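Below is a structure I'd like to ask you about.
Of the protein chains in this complex, one is absent; all others appear in place.
Coming up: chain A.
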Amino acid sequence: MTATAGAGAIIAPEPLQAQPDSAVKRVRRKLNSRTASIVSILIAILWTIPTFGLFISSFRPENDIKTTGWWTFFSNPQLTLDNYNEVLFGTSSSSGQLASYFVNSLVITIPSVLFPIAFAAFASYALAWMRFRGRDWLYILIFALQIVPLQMALVPLLKLISTGVSIGGLTLLPAWAPQGVDRFMAVWLAHTCFALPFAIFLLHNAMSSLPGDLMEAARVDGATHAMIFRNIVLPLITPAIAALAIFQFLWVWNDLLVALIFAGGNAESAPMTVRLAQLAGTRGNEWQRLTSGAFVSMIIPLIVFLSLQRYFVRGLLTGSVKG
């Protein structure tokens, strides 16, 4: 139908007839774009207003939050930083003590981002640019591991850490019941293992798209693999590394499950997500703490996200089936 209309227009170009038609079209297009704008603005509002409400509430006095809706703020604006002060530095056991948990989140996140990136970069280089038997199978295995739910590994990994490994009476790993700050090591290990499949997938993609002539030329010049890896490959795949770092950062910082199991639940080692989940469960109506606490936990990821969105999107487009 559309094809014949087009053909007709070409054969018989009659400006007088075409004019009212295009006017109708213009009106219709305007109407279309009007509805389009309204629908898209509606979606945008729906998607931002919950966060906005929480944000406004976090600055309202406790009594106001608990008795009136946050939208009444605009007719009766009252601001306070008490909620933040209380949730971060309050000393009573119910206050949140988020400052401590904030430190824990940092201590958990930094190594959990660096470790997998480094080890994945090493492995990806071998998988992309070195020849050995079974290479393709190894890559496919790692690729498939991305989708395996980490729930499959939680119980035995926790057991492995607490009882150690021994084969035929020979102790390979001693039993270890981490306490206090030692628990961080267990969390780093867990996050590193779980991140590797996706990290290798992403970096392998980036590395194998580099031109082969480049490697060949370097080899001819007598460069070793270690030199090629450090001086040629790594600098060239920085965008992919940046994307991976943002991913892994958001994943670890926002994780609850791994932290609950490996980091325990107290201020010595648990991250903010664990504390917030506790507060939401036991003090579900203490909105002055929940609102400000949620914002404290969101601020760093939001900054990272908004400033590095470009890299993040690029990473998303490369591969999006994380397990």
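Keep this in mind: contacts are C-beta pairs under 8 Å (C-beta built on N, C-alpha and C of every residue); 3 or more make two chains touch, one makes a residue touch a chain; residues count from 1.
FYI, contacts and distances are computed from a predicted model.
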The complex's invisible chain, by UniProt name, from "Nucleotidyltransferase", "Alpha-glucoside ABC transporter permease", "Allophanate hydrolase subunit 1" or "2Fe-2S iron-sulfur cluster binding domain-containing protein": "Alpha-glucoside ABC transporter permease"
Sole residue of A:79, A:181 or A:214 that reaches the chain not shown, by the stated touch rule: A:181
Interface with the undisplayed chain - residues on chain A: 2-3, 5-6, 9, 28-29, 32, 36-37, 39-40, 43-44, 47-51, 53-54, 57, 65-72, 88-89, 97, 99-100, 103-104, 106-107, 110-111, 114-115, 118-120, 122-123, 125-127, 130-132, 136, 138, 140, 142-145, 147-157, 159-160, 180-182, 184-185, 188-190, 192-194, 196-197, 200, 224-227, 229-230, 250, 253-257, 260-261, 267, 269, 273, 276-277, 280-281, 284, 287, 290-291, 293-294, 297-298, 301-302, 304-306, 309, 313, 316-317, 320-323
